[in-house]
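One structure follows; several queries about it will come next.
A single protein chain has been omitted; all remaining protein chains appear in their positions.
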Amino acid sequence: MIQALHDLWGGFGVALMPQNLMWSFFGVLVGNLIGVLPGMGALSAISILLPLTYSLTPVPAILMLAGIYYGSMYGGAIGAILLNLPSHPPHAVTCLDGYPLTQQGKGGVALSITMMASFFAASCGIIVMVFLSPLLVSVATDFGPPELFAIMLLGLLCGATMSRGAALNGIAMALLGLVVGAAGTDVNSGVARFTFGFDELSDKVELVALALGLFGVSDFLCNVNRVKAVGSKTKLSFHDMKPSAAELKQSFFPMLRGTLVGLLFGAMPGTGPTITTFVAYALEKRLSKTPDRFGQGAIEGVAAPEASSHSKTQVDFIPTMSLGIPGDAVMALILGALLIQGIQPGPQLITEHADLFWGLVASFWVGNILLIVLNVPLIGLWVRMLRLPYRYMFPSALFFIAVGVYSTNNSLFEVGEVLVFGVAGAVLLKLNFPVAPILLGYVLGPMLEENFRRALIISRGDLSVFLSHPISAVVLAICAGILLLQLFLAVRGPRVPDRAGRQPHNLPSAEPVADHQKILGTHS
Amino acid sequence: MRFVSRIIRLGLLASCVCTALEARAESANDYPSRSIRIDIPFTPGGPTDLLARGLAKHFNADWKQTAIVENRPGAGGIVTLRVALDAPRDGYTLVLHSDGMSITPAVYATLPFDTLRDFIPIAMLAKTPNAVVVGEDSPYHTLAELVAAGQSSGKISYASAGIGSAQQMQAAKFASRANMKDPIHVPFKGTPEALTAVMAGRVDFVFAPMANAVPLIKAGKLRPLAISSAERSPLLPDVPSVAESGYPGFSEEQWWGLFAPAGVPQDVIEKIEAETKAAVETDDMKNLITQLSSSPGEAYGEQFGKILKADIETNTAAAKAAHIEAK
Partner (left out) sequence: MTDDVYHPKADYIGGVLMTATGVFVVLQSMGYDVGSLTRMGPGFYPALVGALLALTGVGIVLRPKRPAVERDADAEPSRPEWRGWFCILAGIAAFIVAAKYAGMLPATFLIVFISAFGDRMNTIKSAAVLALVISVVSTVVFWWALGVQLPLLRWGA
């Protein structure tokens, strides 16, 4: 403990060295600015700027990349909240309530809450990194295929029913997401499924293309000629950017719970930040006394997922650095950058490159403070963009989407995917289907299938493997509980619809809430 | 109307100029007279990307022409190779690929090209062996113990970075050479996941790339049993090679090489080969190759071509024997 604090102190020494501080600041600034560009997520930002690090020494190179990463994540939240453009897929959840808030003229408030949530969550994540790294590393290898399968199933069940509107529609969309996720080469057999002869599809549909098509382009298709300017109601005085005391109070516990969800998922490498945000959102909605507000501009629906993705991101650095297991595609790129620098990620990294590791940890804090300093004045500027008439805004945003998706893999085919998913998304929205569960299904589906089949390959076809592992047994029991409750409610007959084509949202009412609390060990 | 016809005339003029430029016969004396593109089938930050950028730096410096690296990941390199074949065959589009070049023809039922006919091997830049590793709690302490268990129980499993990965090919070749009974292949999405499973003892062994395995071996999380190349690796001098453990002649390495689409004039190819050879022998490229836990490939032109051809043949045989197929 004392040693950790001592190391951390040394880390601050490294992070605050003028040259390192400069690169960290540069990374945060550039990441932030790139992240704000609609369509440019963390993945494009890092893959574009990675070659810059080839000529740097290790410490500044990694500090800069980390800065780009969380800078662009925060920047991406701006695009998600103000323009409904989730360039970094976890932000798809932020869109659900962030964008309605913007339409109500509260975009600035949502951005401020996001900033606080991300700082708070990142700080908690850093504390966990400092004190619990060894524990997390030892737990990391405990999550094998049966455990991962059970967790993915739980995430899917939570996510499918969390959207606004009829439950069946949400389930249909999650299933559709599973179908989209099944396209591409099957990891277990090498067979390319649903590629219809396109080699480009054999590596799966591109996540960024899917997210921007479903959220960005489909939104333009629905809004063209109907909207004059997204933020016409937005007020610009500094006072209006500041969340009110009530709004702060409203977001505090969601922020805390979101952070905990993120930390929990952080202990499971390979789960990725997208599932984390969906689970955090679903949890808030279940706990809320007024679940109807979700999807119509509930500030909790912004605070919780943002907090969860930031704490997850922080904690994800531990397996990335100490085991060489990247949590997502962006982490994989950062891992590549370490290798370029001649640093082998591995258990000795923390001891052999103490300056680098602790410098990085300290720079997270420094970087997050820089991010706040940078963004307090900028929020007003971002919100001002909303005054831009829609007829100028959407053609420009389309260009940013196209070039952003292109730069993810330098593939024009993937720009074509945006086109297809844009149309599909618009049609589905017109038919009252929520599009967010598609994204969740897409992300979880492959992991669900792979881990199920992998568990059975390893157990030589013995299904009991899912029940003999304690973690998977418990999680599967929770899943079964949720399903049974759903069935029970369905059999009991349809309830009285509330209003205008919406059924009650709190379908699996009391029980899952209790379950979530069990998992998290929290009570609000 | 006048405006339109002027535009049309301008367009015609421009296209004439362009055709003239394109048609200008390229000879080795003029090469390179404009920028060169090196396509690679992997994302930035990986070994292929680093080698390509290292090479590009030398092209820039020696030829005073910009060499651009384009990352076009997808379908085990098929996307990149197809794009390279679509470009003019003038030596301004090159491909830097891994040993995946010799695996795709073996495991894909159909390919949009014929690797040996459509590509000219120029130079093997670097190569690296894999290490046969087991988890720290594994009951197997030598390769012989692992093989003995594999021959009797039929319950030995091996991990890999995916169907058609070099790790799978090497493990499959070894298992058949050692007469293991029905070894079980557990494919993962990448090397880190595969290594984690072996570390946790869920899967018995894996042919792991040195760059990933060495730090975990040093930390005691993985135990090395053998090295896949004919000789021992300087990174793990105490670990015997598979060949000296009772399988003489067993020699498997992963490599990275430079290719050009067929149809590029021979003298241009020779010029690129000479430049690449000079680049690989510089200190900074040597350092880079060492950093990647690799050694220089030291095979050029026809010699590299022979290696490629031999690799494709052994891979095809192994894929057929182990029923490895991608569709």
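Think of it as A and B in the order they're written, each chain with its own count starting at 1.
Definition applied: contacts are C-beta pairs under 8 Å (C-beta built on N, C-alpha and C of every residue); 3 or more make two chains touch, one makes a residue touch a chain.
It should be emphasised that the depicted structure is a prediction, and the values quoted were computed from it without experimental measurement.
When the missing chain is restored to the complex, the residue among A:L29, A:A182, A:A354 or A:I471 that touches it is A:A182.
Remark: the omitted chain is touched by one listed residue; of A:D199, A:D219 or A:E247 this is A:D219.
For the chain missing from the display, the contacting residue among A:I34, A:L386 or A:I458 is A:I34, taking the whole complex into account. Across the entire complex, the residue among A:P86, A:G107 or A:G422 in touch with the chain not shown is A:G422. Touching the missing chain, out of A:M115, A:A402 or A:C479, is residue A:A402. Although one chain is not drawn, its touching partners on chain A can still be listed: residues 34, 37, 48-49, 51, 84, 99-100, 166, 168-169, 171-172, 175-176, 178-179, 182, 186, 188-189, 191, 193-194, 217, 219-222, 224-226, 389-392, 394-396, 398-399, 402-403, 406-407, 410, 412, 415-416, 418-419, 422-423, 426, 428-433, 445, 449, 452-453, 456, 461-463, 494, 497, 499-501, 503.
Against the chain not displayed here, chain B makes contact via residues 15, 18, 22, 68, 70-71, 86-87.
By definition in this document, only the chains that are shown with their structure count from here on.
Put simply, the C-alpha centre of chain A and that of chain B have 33 angstrom between them. Of all the residues in chain B, the ones that touch chain A in their complex are 43-47, 49-50, 53, 70-76, 78-79, 82, 107, 112, 155, 157, 162-164, 184, 186-190, 192-193, 195-197, 199-200, 202-203, 211-212, 214-216, 218-219, 221, 291-292, 324-327. Interface residues of chain A facing chain B in the complex, by the touch rule stated above, are 47, 50-51, 54, 140-142, 144-145, 185, 187-192, 199-200, 202-203, 269-270, 323-326, 332-333, 335-337, 339-340, 342, 344-349, 409-411, 450, 454, 457-458, 460.
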